[in-house]
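A short worksheet on the structure shown next.
A single protein chain has been omitted from the complex, and every remaining protein chain is retained in its original position.
Order of writing sets the labels: A and B. Residues in every chain begin at 1.
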């Protein structure tokens, strides 16, 4: 296995640190993302305006940027936050939601990608399109399989000098050299809005406390997959699944992560 | 019956199409509206800024506009989105939340209404006030009965050349000529915030796949009413009702809609 820190140890470390995570995320995701972080053991803070985002990114443990419900003032706040995080040596995570949805959005994504995110988390359609490929999706829901985006993800990770995580039914994480797949979760997960956005924030929580962004990403994705496994039994549909999922993040003990379906790729 | 497409067939058609719905809605509603659409079988996308709203409205199946938490930049984005939708021949749905709450808001509502929405969805107080009548409400919660707004709704539908839906304990839908009432749901529904806003987005999902906006509106309202019926049994209060309601949208089969309480008006 290519990990130096197992998902179980990563969870213990994250909970022990209760990292303050600066989340700039979209309006749809804010509430559920904050609840995901609190349940898992981190401390989320949502603020975005350019007047304070650099100052706050410097004192938080990590910065996460998701541009779902974008507007120009928020873009300024994102760049200022990256300035603050990078000056303070803090990792930042990028989630380019539906970056192909409009020419304007595509340009913003290119500019943010040029700021060298520590970790990129996206669905298969978003990764394919970042690599210049065709995607079956026009909006935020993925229209492609993760496996179709693996080669693009490897190339992108090398270009960025960072970690790329493609999430879906089976997740793929690579830093260009190492690569793993993580299975688990539930088919109900894509029917709950902002689960991917929440996962991006959780990746930030792990990146705040672990030195290796690859291990951090795998740790966060393993926790999400296992909590999804735990939640699906009692769920009668997407809403009761969401409740059970957040409860599972809270109740999940590190030892449970020893059975997560993790394999080298 | 005045419908050419039954609610059961409408639901099948909507799910088969998984329509991409461009929702410009308020901050309170965004998360629950997205979850309602995903559970019902559609694909929601929330974005609003004038830099991209016209481009995206042109590629989505329908546009929905709700102006709950309004600000000037969003108004620009709404008008640009309508430009994009109309140029591409896509339907758009208008939800004028508490348009009487301030003189500024009333003016914005008039301007948007002048853009000829395909469908107007509102509560009784909002419809009465649009017709120049008195309303018992000052905020977003309805203070009037649907029946009191039926005549205004008929007149408004004729003026607009569109469909008007007045929702409440018994809904009323008219295109100025045809009219139906739909009963069902639960008294807990008005105690869950943004249910009406979410319904507006769902009307957009149906309008994206059905040619007749009247049938589309009735289909969406019938699904909402029946899911409300299904959810009320196990609910201990508004929050458990909301969970059960979203689960019901996911589990509801078209045949269940054959018993919805639908009558010509």
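FYI, contacts are C-beta pairs under 8 Å (C-beta built on N, C-alpha and C of every residue); 3 or more make two chains touch, one makes a residue touch a chain.
These numbers come from a predicted model, not from an experiment.
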Touch criterion as defined above, residue of A:169, A:243 or A:265 at the omitted chain: A:243
Full-complex contact with the absent chain, from B:102, B:116, B:177 or B:259: B:102
Touching residue (missing chain; options B:169, B:191 or B:261): B:191
Sites on chain A contacted by the missing partner chain, in the whole complex: 20, 27, 30-31, 34-35, 38-39, 43-49, 51-52, 55-56, 59-60, 73, 242-251
Residues from chain B at the interface with the omitted partner, ascending: 26-29, 31-32, 68-72, 98, 101-105, 138-141, 190-194, 236-240, 242-243
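One rule holds for everything that comes next: only the chains that are shown with their structure count from here on.
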Whole-Å gap between the CA centroids of chain A and chain B: 33
